[in-house]
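Every protein chain except one is present and positioned as in the full complex.
On to chain A.
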Amino acid sequence: MLTSRPVKKTGYLVITSDRGLAGAYNSSILRHVHKTILERHKSNDEFVIIAIGRVGRDFFVSRNMHVELEVTGVPDQPSFADISSLAKSTVNLYLNELCDELYMYYNHYVSPIQQEVTEKQVLPLADFNTSNATLTSYEFEPNAEEILEVLLPQYAESLIYGALLDGKASEHSARMTAMKSATDNAKELIDSLSLQYNRARQAAITQEITEIVGGAAALE
């Protein structure tokens, strides 16, 4: 899992939400992924999609892109069990050479009003910085290779889980911001409409009084 091999097929794991009303949360990520895929690949056979979230799955299915694995209905506060089977199958895709590299796309939570579309290469695990790491003299039982064999898939799975949590945090804050601005807009609309209504009412009353006064004056 550490060495890269010639890339015939690329896996894209895309984390979106199940429902809309979350502002630009889904559209910005899907636009980014779609653009990247069109730039990198000429045919639909060169990549597979792993979709988390209904919006993302529907997006790719409607564009005839091959969605290999999907998970929808992830709870608002996902636990590892909710995602572990998908994470395992995703890592197995790589181990069984059904894809030769794996990228992950999700909205990284920066602050409640800011989320960043993030691309992260998960497999092969390439970005290890061993140059200045302090290597404690560990004893490996039975040996380092066998430990790596168990450790690396688990590491990759936790990377996916971490990204999902990050994505969920972004989703909640994006939805919060979207709902807040919707509330603000509605309040503004209510204010301006009540003002208009009161003016119209006042105008009608004034007119009625004028008519009555005019009528009374004509009788005298």
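In the analysis below, contacts are C-beta pairs under 8 Å (C-beta built on N, C-alpha and C of every residue); 3 or more make two chains touch, one makes a residue touch a chain; residues count from 1.
Throughout what follows, contacts and distances are computed from a predicted model.
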| item | value |
| --- | --- |
| The complex's invisible chain, by UniProt name, from "Metal ABC transporter permease", "Cytochrome P450", "ATP synthase epsilon chain" or "Glycine reductase" | "ATP synthase epsilon chain" |
| Residue in contact with the excluded chain [from A:39, A:76 or A:139] | A:139 |
| Residue among A:151, A:186 or A:205 touching the omitted chain | A:151 |
| Absent-chain interface as seen on chain A, which is shown | 79-81, 84, 136-142, 146-147, 150-151, 154, 158, 161 |
